[in-house]
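Sending over a structure as structure tokens; questions will come in a sec.
Of the protein chains in this complex, one is absent; all others appear in place.
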Amino acid sequence: MIRLGTASVRLGGAAVVDGVDLTVESGEWTMLIGRNGAGKTTLMRAVAGLVRYEGSITVEGREVRAVGSRERARTVAMVPQSPQLPADMTVGEYALLGRTPHLGFLGRPGHHDFVAAQDAVESLDLDALAGRRLDALSGGERQRAVLARALAQEAPVLLLDEPTAALDVGRQQEVLELVSSLRSQRNLTVLGAMHDLTLAGQYADRLVLLDSGRVVADGSPDEVLTEERINRHYAASVRVARLGGSPVVLPARHPSLRVPIEETSP
Amino acid sequence: MSTDLPSEEGLSARVRPAGPTSLRFDAEVLVVVRKAAQIAAVAAFISLSACGGTEADEPETQVTTREEFPVTVEAANGQVTVEHEPERIVSLSPTATETLFAIGAGDQVVAVDDRSDYPADAPRTSLSGFEPNVEAILDYRPDLVIISDESPSDLTQALDQLDVSVLAQPAAVDFNDAYEQFGELGAATGNAEEADELVADIRDRIDQLVEELPDGPEMTVFHELGPDLFTASSNTFIGQVYEHLGLANVADEAATQAGTDYPQVSAEYLLAADPDLVILADGECCGVTPEQASARPGWNALSAVRNDAVIVVGEDVASRWGPRVADFVEEVVDAVRAVRESG
Partner (left out) sequence: MTDVVHRAETRRIEQPSGTVRGDMPWPWFAGGLAGLVAAVLAGMTLGPAAIPASAVLADVASRLPLLDVGTQLSQIDATVLWELRAPRVVLGALVGATLAMAGGAYQAVFHNPLADPYLLGVAAGAGLGATVAIAYAGAGGGLLPVAAFAGAVLAVAAAYGIGRSVGTASRATLVLAGVAVAGFLSAIQTFVLQQNSEDVRAVYSWLLGRLSTSGWSDVVVVLPYVVVSAVTILAYRRVLDVLRVGDEEAESLGVAVNRVRLIVVAAATLGTAAVVAVTGLIGFVGILVPHAIRLLAGASYRIVLPLSALFGAAFLVLADVIARTVLSPAELPIGVVTACVGAPFFAVVLRTTTRGPS
């Protein structure tokens, strides 16, 4: 469980995250949405303990800044927006890196570590590629490799920063389906950030809309994804329709054009 | 004791008043001046030959070694003409400084470089012999500058332009070379006779030292220039000194292989050569003592260390080719004697 109480992050004097109150219950999947610069990534980095914050952020009941980095890494696994994948490392070695917080200083990977890493690799459907170098993978495979590393950490909380960026629609769905099934298997608490509002609405339990570091909407995808809200907070021009029971956000080039949208039932 | 003999031209140019009516006046002045010059010259020659030289058989009226100026000296930088007897000599060579003072030209010297520490009363300045600064040199208004570098072209050019004579005396390659340099300095400063005497004295002294050397098998020597084992072969002045004393130089093979007269050898080479005598010429620059050298790795196996034949010589004396070379020869002779006598 993640709880933020009046959490703020100041970078270079300005408040990038400004007094955020937010709770993500155990097992819940919450997506942060908002325009570029709204503070989504910074908020997640604060939860991961990578940046200083004011106020309170607790994960599994413990204040993030009061916990040592190893302990923190055993609780929170983060998949960053642009992961650095060393070219000359294999998928298997890379997944094994996820075991680092469990190994201790001079510790060497033990039986359980290998099992956990292997599990993660298999869960992400990568076992055929376990011996391949990271620079020989496609975009989708790479994203899965990073996920495998995060899973190998066996942390109850998973942070995903733009997990679908640079992926084609098929790989996007693949990744999100994987996360969805892993979440239920391992009872993970997932907090992510995404630009694709439709996909976010289809997979997340809850959406939280950030603007200028503040929470401006917090609720179910239906509640949060309204035209008025999106147009205002994204400075965009969209139409929101409902297809198959969940909201679909469509960029509308000429909003004045009233195009009838067919509603289908789930 | 130097007299300034102005040329007749010069004098008449100074006293000639302007105007056509001065012609007869000129003629009278000229006569007087000529007479005065002749008297002065004779007086000078008499006084000079009275105080110059210990050669008893030299008649007082005979002018044998003293030359009139201007004199042309054949030096390392070609033919150098010295117009007048120099009164303001600047020496940038410690060896030349020693020689100048030894041949009696000391009071003609106004400044010597920062490394000229002998004799102690030489007018030592902060002038650098390594990196001569033309302005600083000119500050002393020299009429003769002595350098030890062979071709400092910009220095020579600058000084030439101001009618300052420059005499180059690079490192001598053997005794004769050194003696020649004494002669050059003697001629250039008006002390040719003293220079010849100096050469004779030194020759005699060295010959005597060599004669007094006890007999024995040929000995080998290693001359250390620096703690990194740079040394000098027989093709150098120092090497010639050793050769003159009948010592074989262990550096010669290294010099041939390396193609330089100042080769660097390794400790291993030195051990293989095992010289009878080790001369350390780096005591002052680099703090090397016989004890310290003997403690170097591997040196405990050297015969010279076991026989106490590692000696330190005064660096100045060993690195110069001036009048004190006889002192250096004496130090080496003493060392050889000590080794031969101890068996």
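Letters A and B mark the chains as written, and numbering starts fresh at 1 in each.
Going forward, a contact is a pair of C-beta atoms (placed from the backbone, for glycine too) under 8 Å apart; a residue touches a chain by one contact, two chains touch by 3 or more.
Predicted model only: the values in this text are computed from it and were never measured.
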Any idea which of A:E54, A:D119, A:E141 or A:D205 touches the chain not displayed?
-> A:D119
Which residue from B:D121, B:E135, B:D163 or B:E268 sits in contact with the chain not drawn here?
-> B:E268
Listed residues A:R70, A:H195, A:R214 or A:R239, member touching the removed chain = A:R70
Please identify, in ascending order, the residues of subunit A that touch the omitted chain?
-> 48-50, 69-74, 76-78, 80, 83-90, 92-93, 95-98, 100-101, 103, 105-106, 108-109, 111, 114-115, 117-119, 121-123, 125, 127, 130-131, 135-136, 153, 174, 177-178, 181, 185
Name every residue on subunit B in touch with the hidden partner chain.
-> 130-131, 226-229, 253-254, 257-258, 263-269, 271-272, 274, 282, 285-288, 292, 296-298, 300-301
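Here, only the chains that are shown with their structure count from here on.
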Per the C-alpha means, the centres of subunit A and subunit B lie apart by a whole-Å value of 88
